[in-house]
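Here the complex is missing a single protein chain, while all its other protein chains stay put.
Let's look at chain A:
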Amino acid sequence: MSAEKGYVGLGEVGEMEESIGLNLKATELRLGLPGSESPVKSTSLGAKRGFSDANDGKWVLSGNGKAGSDLALGKDASLFSPPSDNTNNDPLPLPQPSKPIPAPAAKAQVVGWPPIRSFRKNSMATQPPQKNEADAEPKPGCLYVKVSMDGAPYLRKMDLNNYASYRDLSSALEKMFSCFTLGQCGSHGVSSRDNSSESKLRDLLHGSEYVLTYEDKDGDWMLVGDVPWEMFTDSCKRLRIMKSSEAIGLAPRAMEKCRSRN
């Protein structure tokens, strides 16, 4: 491996990494300036980090640890002591001034960088950034949908992106519509409503009285729960909590469900 002072044999790194299925070529030459005294941190050194049982899984090439370390220039190679007269350097392309340097893929493969705790990373990852689009046109992905319940005086609206599964949706609906089913709604804190009404609603929804349905892109009314969640959020235009007696003509499973309970 050519041991140019201060530089990893970048060509070989690129080939090795590609053979493992990564493409780091695009980022090989992006770090540092020609003749600078900065360490040219190779992506491979980033890649070999990480304990398979102590990483967050996403960013570590734990299986490639060995490959990475083989590439790390041999242990006595002077990776990091470029002298001030670094005349051997290959000229690197100057980063464009006033434009951010494109993020090197190394960033994505370095364990524990940027230094953000796992809890925070996971919390942010599951939240879509809030945009002020509640009043805007619904996006093609059908995020905000109207939700109606037979017998309720008015409709509600909910953002399907706030939920990750049918279970989340179901409990959100329970909470949202519990005030329409029984007892007082939202009295001044001293509520006659407690958990029992929510569970009654749950019973209603899961029992024979109501059925949760949705209108899909084709305009058909479908039973909620048949397709994978992502497919459902893609195609759902509105939701309706329908009385079972009205559910004739729905998907056959809905009919069976009614029949088996009656």
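FYI, a residue touches a chain if its C-beta (ideal position, glycine included) is under 8 Å from a C-beta of that chain, and two chains touch if they have at least 3 such contacts; residues count from 1.
Definition applied: contacts and distances are computed from a predicted model.
The listed choices are "Hemoglobin subunit alpha", "Protein TRANSPORT INHIBITOR RESPONSE 1", "Endoplasmic reticulum membrane protein complex subunit 7" or "Proteasome subunit beta"; the UniProt protein name belonging to the chain that is not shown reads "Protein TRANSPORT INHIBITOR RESPONSE 1".
Along chain A, the points of touch with the absent chain fall at residues 31-33, 36-39, 41, 45-46, 48-51, 53-56, 58-59, 65-66, 69, 75, 79-82, 94-95, 97-104, 106-108, 110-121, 123-124, 127, 129-132, 134, 156-159, 162, 172, 175-176, 179, 185-186, 188-191, 194-195.
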